[in-house]
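Here the complex is missing a single protein chain, while all its other protein chains stay put.
The block that comes next holds subunit A.
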Amino acid sequence: MAGSQWELPPELCCRPMAFVALTGLDVVYNAVHRAIWDAFCANRRADRVPISFKVLPGDHEYPKCRTKRTSYEWYIPKGILKTGWMNKHLNLVPALVVLFYELDWDDPQWKEKQSECATKVEIVRTSLQGRNTKVAVVLIQKKTPLPPGEDLVASERAATLCNACDLSGKSLFVLPHTDHLVGYIIRLENAFYEHAQTYYYTEIRRVKSHKEFLNKTTHQLLFVRHQFKIAFFSELKQDTQNALKYYRTAYSLVHELRAHETNMLEIKTMAGFINYKICRLCFQHNTPLDAIAQFRKHIDLCKKKIGSAELAFEHAAWMSKQFQSFGELFDEAIKLGLTAIQTQNPGFYYQQAACYSQDRKQQAQQLCQAGATYPSPEPLDTQSGGLDFYGQRPWRQGHQSIDPPDAEKEKTGILALQIKERDVPHSELIIALLSNAVAQFKKYKCPRMKSHLMVQMGEEYYHAKDYTKALKLLDYVMCDYRTERWWGLLTAILTTALRCAYLMASVKDYIIYCMELLGRASTLKEEQKLRIEKNLIKVLTNEVPDAEPECDSSSVSAAKSLWSDRMALAGSNELTIEVQDYIPFIQCKAKFQSPSFHVDQPIQLQVFLRADCPHPVSFNKLSVSLSNQEYNQWCVVESSGQESMSLLPGKTKRFNFSFVAKTEDVGKKIEVRLLLTVAGLGQPDHAAQYHVRLCSDTTQSECYWRSLFVQIISRVPKISVQLSHQPPALNNEMYCISVTIQSQEEGVAKDVKLTAGLKPGQDANLGQTTHVTLDGSKVCDDTAPALLPDVPLGDLKPGEKLEWCVYVKCVSTGPRVFLFHVAYSIDTTVEGRQIVCKCHKDETVTIETVVPFEVSVKFVSTKFEPLDRVAVDIPFLLMTDILSSSPWPLLLASSSLQLTGESASECFCLRCPPLTNSNSTVATGQYLISWRRYSSSADSPLIQTTVTLPHVILESVPLYIHADVPSFGRVRESLSVRYHIENRTALVQEVEMAVEPSDAFMFSGLKQVRLRILPGSEQQMLYNYYPLMAGYQTLPQLNISLPRCPTTNTHTLRRFLPQRIFVKPQGRQVDDASIAAA
């Protein structure tokens, strides 16, 4: 077993449980006994009492108890703790022996059986002579017992049995073999547990009692031993608090021991044991910080206790074990629910353990020289085959003196240990510890620590000569260091990896690592680089490379033969190396001259190469791979014949490529994948055997090999598109936009197509309220589309001009963006190649749409007085005011009224038919206006705009009066005025009329009259007025009242009557005649 010497003994690491021996059970042949035993063993979960049971034969020999020492006066202890002690109390000396015996209370042969049972008890007792071990008897009975006190026979017989066996009543149990076996068993074991507790309690007392006999000079070892024993018994008693206390005392005592080279190992071993126990209990008590503090203290105390310098590796091994077992304890506690953190997790302890194992390996290599022969006779053999005390030397057991008793024996012993150490597989141990640590650091988010440990693992595999595994690990972590740009560390890893690749004669890996070590990321010194480059060239020219420095000489010779085999094969020497994962010694960058090229321009690509290695390198082909493979043929440089291209160290070399894009790639992106085929890489004067292709997928790494795109865009159109129109557009009109297309091409523009209309991507409602047509002769309807696509316009000769009118009808107001897209194709030549280019030109224009005019309507009486309501059957006037909002003159066709100004008024005389229900409102209808722009041609369609007229309130009047008045009067000429009074009601109306006198008129007629008017009939009153003054004169006022119903407001009637009349001055006959003559 590797390092088994340093493993902690299992009896130390287990959880101590009370040991109870069961005798009298035949578990092989007796089914009942088997069932009982199974009930004890099976399902021992945490809720069961902690007891370890063992079935032993009735006559089993227990370890003999040595005679008790009465005095310690002359006693000199030989060591701290005997190797067998823990095991003895865990597995050999029971706290309680239980004798199982089949006996029913009413057994016919009671007497005989009772004495047989007593004999068996006696046998057990004899075997346990001198020990405090308790004995108990369990009677296995077939019958279910009666409740206590009822079975008189039973209680009487129980008493006699106790007497015969010399047992207390508490130590006799009955186990009825019935259905509830497990229940009985659990009750039994609880009782056993109590007995065991008592036993361990007495043991603790017994050990404690020794203390008074001890003195501090000779019995120092015993102080430690006793404290340890008390603590251990406390643990068996499950009193972990006290156990911890005693272990702590033991720990401080162990460090008080006089330490010298001969007993250093013993002290450290015991200190390690006790420390383990303390840490374990601390974790168990959920006080991990105490555990960590204890461990730190332990390490600080022991770190410098190296002991014998010739066996320094032992100290390292022991230290490693301390860390490892603490790590394991910590890990176990985490599994049971403890939370660890990034800076305090088991990984650190495993890592440190690995670190000490590395020290151990180093010291072993220094101290254990090869060639020494193993001493004979075997100095490490002991009589018993093992050690009596923990941590002692086999060749001087029990010696506690400062100097070794036999110098010769000491020498051979040390030599034997050294030779044994040589065979220890150190690397294996280190790797196991490291991989434990890796697992932990992975869990606690320490990626860099993890990488570091993996590097160490790789290096350890390298030392263990497992190069495949080493390379795998190193290769895995390399990229972490590469992306974090820790070049120093990367170089160190690469150097190890290169050694592995060399020793394995792995050509491809060797080339890759060489290339990276030559590159700019490498921190190697110039002479190293020179050496590596020389080796690389050797490999490329099919020669065996020189060995890497610091390689094991035997491995080197093996590697040399491997290399020569490999070189002799010389089969397929084509290697493709994906360099996006590496930083190779040739840097390569590419660049397009411009981020985008027109399709009729040649695309210009530049590739830059630069070698970072110390010697010039040559290559014979450089090719570039583009996303469209067809272009690749234009981007190749190949050396002609034997002459190869070379790169000088530190100098950048530029290669220019130019090619013409395909028309189908317009609008696409072309991506460059640099595929640097450095075929025949080598020095200018060497013929390369290996063809190394460096290629990189630029999509994956942009860091070193640049990813590049170029956009191919369409040719610049040589065509002009002009729009002329008269904004703003008027609502509903056929708005004319005239498009003028003129070609400036040198060739014929073919397939000219116009797309005109609302630019897509605007408010969705605009699409519904905008209509585009080419036909301006009539008003288009709602079926016309918002965008006219691809109207073919035919070919366009150079300089030719095309004019098209596009009519737009905007149903709603607001701004709109219109697009005019002219597309055509043209033949052209680029670098001697005929290509057909598609060109297009876009024009957009924003047009505001406004309402052409605003129409307002009012109602007035025939006297142009504003009306808020109209009377039935009485004429009134409707006046419309049309206010133009258009900046352009409009032609209102329907009224034939032509205005240059802003407003047009129309009057309509209306009469409202009588209604059944008066005083209601009535709709007055719609008003239709036909119009067009004044500037538009005469045959352009008229636009109908409909205005809904407002509602008007109707009322009916009982009387209606109107007058027949001449249009003017003349001074001192008679003027007859006839008033008509109509009764509009179904009743006879009595009307009183009076004419008030006036200064301007004399008049004849009834001055005051009362009259009756029949329903629906009319009365006429005739007056002759005789004007006295010229000018506008107020007519004599006519007062009308209805005496029958004075409430009726006759005032309203007055508005129907004319108020004034124009009176001309007196005429002159002569003048009239002269005028007539003229």
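Definition applied: a contact is a pair of C-beta atoms (placed from the backbone, for glycine too) under 8 Å apart; a residue touches a chain by one contact, two chains touch by 3 or more; residues count from 1.
In this section, contacts and distances are computed from a predicted model.
Per the UniProt record, the chain missing from the shown structure is "Trafficking protein particle complex subunit 2-like protein", taken from the list "Trafficking protein particle complex subunit 2-like protein", "Ribosomal protein S2", "Pyruvate dehydrogenase E1 component subunit alpha" or "Sodium/hydrogen exchanger".
Contact with the omitted chain, checked across A:R485, A:K508 or A:K863, is made by A:R485.
Annotation: of A:P10, A:P447 or A:G1031, A:P447 touches the absent chain (contact as defined above). Annotation: of A:N43, A:T144 or A:Q342, A:Q342 touches the absent chain (contact as defined above).
In the complete assembly, the contact with the undisplayed chain comes from A:Q352, out of A:Q352, A:S506 or A:S522.
The chain not shown here touches subunit A at positions 299, 342-343, 348, 352, 355, 445-449, 452, 455, 484-486, 488-489, 492.
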